[in-house]
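Note that one protein chain is taken out, while the other chains of the complex remain in position.
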Amino acid sequence: MKTTMDNVILKVSNLKTYFFTRRGIVKAVDGVEFELRRGECLCLVGESGCGKTVTALSILRLFDSPPGKIVEGQIRYDSLDLAECSSRQLRQIRGKDIAIVFQEAQSALNPVLTIGDQIIEQIKLHLPLDYSRARDRAITLLSEMGIPSAEGAMSYYPHQLSGGMKQRVLIAMSLSCNPQILIADEPTTAVDVTIKAQILDIFRELKTRRQMSTIFITHDLAVVAEIGDRAVVMYGGKDVETASVSEIISNPKHPYTSGLIECLPDISKTADRLTSIPGTTPNPLEMPQGCAFHPRCPKAMKICKQQEPPEIITSKEHKVSCHLYT
Amino acid sequence: MGKSWLRDYIIKRLIYTVIIALGILTITFILVRVGPSSPADKYLANLAARGQDPAQVTAAIEARYGLDKPILVQYADYVANLFRGNLGWSFSTSMPVIELIKTHWIYSFQLILLSSLFAAFLGMLIGIYSAVKQYTKTDYAFTFLSFIGISIPNFWLGIMLILVFSVKLGLFKTYYDTTLPLFSLDNLKALVLPVITLGTGMLAGYVRYTRSAMLDNLRKAFVTTARAKGLPERTVIGKHVFRNALLPLITIIMFDLGSIVFGGAYLTEIIFGIPGLGQISFNAIFANDYPVVVAVTLIGTFLVLLINLMTDITYTYLDPRIRYE
Partner (left out) sequence: MSERLRDKVRGISQPLYSNARLINYYWQRARRNKLAVFGLAFIIFLVLLAAIGPFFTLDPTAVNFEEKNIPPVGFTIEQSVYSIETDELSTKEIHGTRRHPLGTDSKGRDMLAMIVSGARVSLLVGLIATGIAIILGTIIGVLSAYRGGWVDNALMRFTDVMMTFPFFLLLVLIVFIFGPSLAFIVLAIGLTGWTGTARLIRSESLSLRTREFIIAAKALGASDNRVIFRHLIPNVTSLIIIIATLSIPGVILAETALSFIGLGDPTVSSWGIILEAGQHSLNTAWWVAVEPGTMLFLTVLAFNFLGDGLRDAFDPKSNI
């Protein structure tokens, strides 16, 4: 087997991020493990509420800290453990080594500052450039992202831009300091189909031209198939299946993954109804016993109600947590 | 597109302001004329003791003040007079009301200005801190204190402060000396208690508004983006969150200024003997000198109108979402 250890740029081990609220403890991320390799696009897949966004936020410790806390686990980047390092070290990494792009570009930009101000602010924070060089760099970035008349656009306010443009601005902003890792949280979810295609193009280009290592979060398997190299399927705060995208699509092992694939509408077939996975995502305050997926699993066995499934490595770097494979 | 739209808006607002101004004048006029005692009666009561013939005096006064003319003419005269700066004649001090105003307004202005600065500055700081540290004991303490602050009757607070600091402790003097320059150390010392009195209610209000405006913005997505950029927390709060909170805050603060402050300043001046417009109105009440009372009311009201207008325009100009439609 090829050793890929030296190619790993980020390693998340047994990450547990809990939120201590008045109504109870929400175990948003409960033992997630994966590694990101240089130049690859790793997708975190799952329904809303499975913990993928919190995982992403945990990498840079961006969740609200009075209720949230990383109770266990490590996030190895470079020589640091991001789960434990000081705020100062973390701030040097944020926006410079690791950048994150949020969905809802509508609200992710500060409405009372021009987009020029916001991009330049980040550039000047991390790079030793004076104002006019920083400004030039920002303009270059914007035009690379396909924003027309980038120089004029610098003095626009966010509400003057269309949804797709705002998303591009966000991506441009995140790339402004040449990060090693880009985390994208559902960048295509809140936009319409044409913009979605454009954004996916941007990410494809990032991979080919810049060899950017990306963590791409989505609930849409179709997107995963288009741009992902490897995928981590998440459910109930845990990673349930990890494999290369081609493996996952052709040979899904976990029943949840198969369910997700079946949900994809296929235009070539005629059907009366769209398939969906029965049931709803579990209430994070009241997780089911044993395997979190068992209430909705078509292949659930008796042991699934009692014990949490162990992690099993099958062939070709394919990991799955399911009692079916013990 | 931006500039001419702003100009149109200003013109629209000015017209509206003029309409409201006319409404204010009309209501004041109606009040004065409809009141049980005509302006002559009250002066008469004073003169009766000096042995002049009531009937003659009434006729003379009515002729002098044009009270024998039809109502609409009186109204027109009234408005015209106001335009020319003629606010009437003060019976009790024997000078034109406008002169009285000119010599006394500066003291009210000083009091209100210092109190507002004190309240706004401190209030915003505490409000920001309270919002950032939500749910901590400090937050609860400040919230509770600001509750007390808006409930405490400001004239009673003034008296209590005098009792504690002047009478019992002898720290501050309780009178204001107009012979000294405005910002002399002595006068400023005399203003400490009045500013605290007038400022406390405002302060508590500002703490609440700032805290609430900050809380509204603290959980928004752009704040997380700002942190994700690697900005230090104080920049995130101070530049990003506060600027968003500031906009609606300014509006609330300015409107509040009108409704609460002038009443509070009136009472504070009386308690501490500050020779401002509230004081002269108070003196006029006892001398039955109605033109002064009316004038002070009108001035206060028109100031509020002006402040409202300026706030509206400033807000429209500052909020990029409105300016660039």
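Order of writing sets the labels: A and B. Residues in every chain begin at 1.
In this text, a residue touches a chain if its C-beta (ideal position, glycine included) is under 8 Å from a C-beta of that chain, and two chains touch if they have at least 3 such contacts.
Bear in mind that the values here come from a model prediction, so they are computed numbers and not experimental data.
K.L.:
In the intact complex, which of the presented chains make contact with the chain not displayed?
P.N.:
If we consider the entire complex, the absent chain touches B.
K.L.:
Check the options B:L14, B:A76 or B:I148 and report the residue that touches the missing chain.
P.N.:
Considering all chains, including the one not shown, the answer is B:I148.
K.L.:
Would you indicate which residue among B:L14, B:L31, B:A80 or B:M310 is in contact with the undisplayed chain?
P.N.:
Looking across B:L14, B:L31, B:A80 or B:M310, the contact with the absent chain belongs to B:L31.
K.L.:
Provide the residue numbers of chain B that touch the chain removed from this figure.
P.N.:
19-20, 23-24, 27-28, 31-32, 35-37, 147-148, 150-153, 155-156, 159-160, 162-163, 167, 258-259, 261-264, 266-267, 270-271, 281-282, 285-286, 290, 293-294, 296-297, 300-301, 304-305, 308
Please note the rule applied: only the chains that are shown with their structure count from here on.
K.L.:
With chain centres taken as the means of their Cα atoms, state the distance from chain A to chain B in Å.
P.N.:
54
K.L.:
Any idea which chain B residues touch chain A in the complex?
P.N.:
Against chain A, the touching part of chain B is residues 135, 219-222, 224-232, 240, 243-244, 247, 319-321, 324.
K.L.:
Mind listing the chain A positions that touch chain B in their complex?
P.N.:
It comes out as residues 57, 60, 62, 64, 66, 91-96, 99-100, 102, 104, 107-114, 121-122, 125-126, 156-157, 159-160, 170, 173.
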